[in-house]
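The complex is shown incomplete by one protein chain, all other protein chains being positioned as in the whole.
In this document, chain identifiers A and B correspond to the written order of the chains, with residue numbering beginning at 1 in each.
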Amino acid sequence: MKPFSREEKEEILGLVDSYEAGHGLPRPFYHEELVYRADLEAIWQRGWLFAGHSCQIPNSGDYFLYEIDFDSIIIVRGDEGEINAFHNVCRHRGTVICAEPEGTVKRFICPYHQWTYGRDGRLLLWRGMQEDLDKSQLGMHRVHVREVEGMIFICLAEKAPDFDPAYEVFSFTAHPQGFNHAKVAKIMDYEVQANWKLVWENNRECYHCNVNHPQYIKANFDHYNTDDTIDRIARELSLVTERSKKKWAQTGLAVTREETGMTEFPDPDRNIWYAANRTPLVDGYLSESMDGKLVAPLMGAYSSPEDVGTMRIRSLPNFWNHSSCDHGVSTRLTPAGLYKTKVRLTWLVDENAVEGKDYSLDTLTPFWWLTSDQDRELCERAQRGVNSRAYVPGPLSEYKEYNVMRYLRWYLRQLADYFNI
Amino acid sequence: MKPFSREEKEEILGLVDSYEAGHGLPRPFYHEELVYRADLEAIWQRGWLFAGHSCQIPNSGDYFLYEIDFDSIIIVRGDEGEINAFHNVCRHRGTVICAEPEGTVKRFICPYHQWTYGRDGRLLLWRGMQEDLDKSQLGMHRVHVREVEGMIFICLAEKAPDFDPAYEVFSFTAHPQGFNHAKVAKIMDYEVQANWKLVWENNRECYHCNVNHPQYIKANFDHYNTDDTIDRIARELSLVTERSKKKWAQTGLAVTREETGMTEFPDPDRNIWYAANRTPLVDGYLSESMDGKLVAPLMGAYSSPEDVGTMRIRSLPNFWNHSSCDHGVSTRLTPAGLYKTKVRLTWLVDENAVEGKDYSLDTLTPFWWLTSDQDRELCERAQRGVNSRAYVPGPLSEYKEYNVMRYLRWYLRQLADYFNI
Partner (left out) sequence: MKPFSREEKEEILGLVDSYEAGHGLPRPFYHEELVYRADLEAIWQRGWLFAGHSCQIPNSGDYFLYEIDFDSIIIVRGDEGEINAFHNVCRHRGTVICAEPEGTVKRFICPYHQWTYGRDGRLLLWRGMQEDLDKSQLGMHRVHVREVEGMIFICLAEKAPDFDPAYEVFSFTAHPQGFNHAKVAKIMDYEVQANWKLVWENNRECYHCNVNHPQYIKANFDHYNTDDTIDRIARELSLVTERSKKKWAQTGLAVTREETGMTEFPDPDRNIWYAANRTPLVDGYLSESMDGKLVAPLMGAYSSPEDVGTMRIRSLPNFWNHSSCDHGVSTRLTPAGLYKTKVRLTWLVDENAVEGKDYSLDTLTPFWWLTSDQDRELCERAQRGVNSRAYVPGPLSEYKEYNVMRYLRWYLRQLADYFNI
């Protein structure tokens, strides 16, 4: 990647300065290749990215690929059960070593000239090379990797930001969910014809839920805010919250979100890009499913489906998870161009659950797939609109879009910090 | 859109200066993104564009979209019957308000957060926004619009050029055609893989007609010029012209073009981008149809099909219309990239004509569709050729390509005027 010139950095910082607080982003943020390159370098190649779940690679040698822009990363279970991540690039002529998106290997053998690497990335064999070369200098390039409660995060930067605070938050909240004893029920990949930031802006408010997510709002309190939480709703929320606290107080499973609306996230002032919490579901909803009934056996530490609410995990720039007592759904974003975002949805259930007997994809997947597809269409319409020369950022709702404001400030801070001359 | 830098402006003006009179344009005009951007800004976002016909939106609330580059424009019939045009962009988060290319609305409701606008563009409702914001400042962005004899023109510029002289010319000539009492018989959309300027160069000469438009030349005198108008043709033209003048002298329907070849258009010296006139058809041709016979009932003020000739309207940069006594065909161009032009053909007939009874698409459309398709192929071959590094602009025929010269001088003048530093 060609380094940014001084003029380009100044242009980016000028755009950051042009932002008017309480509004959307100006058009160039969604429409200029320069900004897309800046996003990749300042955010995607610098921060921690959710890659996938540990249960995707249960045994030594199991691997999957994660491709971000022009980089292909191998995430592999090593000989000792540890998780390693490497650039999928042979140190000889640069050839992609693994072409299949997932699989199991004993060793990594480059198909071009058979240079052979261990699961720990060390170069083991290179038939035909001169004898005076130093094999130890030519292992596969390592990528930072951290695992927490069955979730795998990687970082493409040379020096990774501190992961420990996120580790602490995730491990505390996610532990009862039992992702370490889960299995993948279904993976769905799709594309959104929109800049990745529009996908986050959509995610950071439930202002759009009333009309666009008829099934989602039946189960949740997110779409009510201080301006429209009527007494009946407040009483209902209070009821389920109190019941959950009373029931689960001793177990750490009690819901912690006591208000309507979305939990505040991210925190641009303290540069906090990760969060996890437990949120109540509407009375009668045991799970985020179409009818509120369970769609799989209980997971992890849950001994009863009642009053568990839903666990919510999120980390910028590419991950959110909604988990009910019986299943979890992870959403992973990947930018694939100025106007395109790839999305992977992964449904997890207990590792012992048997498809067709204990759960059916027909009842497991519709709730979140519908929500995702409805959002896809909204994001694509937003992209078409902000492309217009007539687009001017409008005011955001203080009642309903506070998290969009938080997100935009977090985003702009990343650029400002990185490009500050 | 990023503003043009001084270096870019100088490059454009340098290209303008490199033009050799009497020749085609140099290669960069068809092959450089810089020029395409310049064309969009200096011409397409500055001048009047034909959008469509009033009869496409007969009732209040009827609308259609016109998309030019990244801009989407809503053309809508307002509550009082007036025609309004707006950018199809919500003032909140920029979302495209209308996704369907045409339809009927009571109000415009953005699907994202239900901001609601009237047919006059005023913001009416915005549930969930803070109370201290000023709704009156956030109506849909207006686009200039003018209507003349059932033809709708829009202008994307902040300040539109004077439309009145065009209005006068169009209203005088087009009035008898009765577009105000017409209906759409057929719309065809297609793409030409060529720069929009090549489509105009093709349109501005009939040098190519002899071999390429066998059906067109049977009906018209355009393809004869001073170098090849033999006596027989001159006599024939004189005959039909005299007959028309004699017959229609009192009604304003007489043909005004008395020579072979095409009417001179545009006028680069006086910067005239609009024209309308009446031209004779070959004896025996009552209409621009395959056999010269009527293909629909008489339109507008025509009381007899005899000696009406054809009405020709054209306006730069995107419109021409050929109308016979029984039908009219409008051609609308839209640039869609350096090498691509979208074309819409619209056939109009009298509003009371009934398909299958009074007219059939099988006889109405072939004449102009064939002509358009033949030209599409020629334009695409021209684009492939001018892409070549070996392309050098050749001399134009003074006998046959005088209007190409006029058009090129008009085009270069637009760039020179706009980018003059």
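Note that in this section a residue touches a chain if its C-beta (ideal position, glycine included) is under 8 Å from a C-beta of that chain, and two chains touch if they have at least 3 such contacts.
Predicted, not measured: the structure shown is a model, and the values here were computed from it.
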Omitted-chain contact residue, chosen from A:Lys9, A:Arg46 or A:His87: A:His87
Hidden-chain contact residue, picked from the options B:Asp39, B:Asp69, B:Glu149 or B:Glu201: B:Glu201
Option touching the unshown chain, where B:Glu32, B:Glu67 or B:Asp291 are the choices: B:Glu32
Touch residues of chain A, complete complex, unshown partner: 1-2, 45, 69-72, 87-97, 99, 111-114, 128-130, 133, 138, 141, 156
Contacts of chain B with the absent chain, listed as residue ranges: 24, 28, 31-32, 201, 207-208, 210-212, 225, 227-228, 378, 381-382, 384-395, 397-400
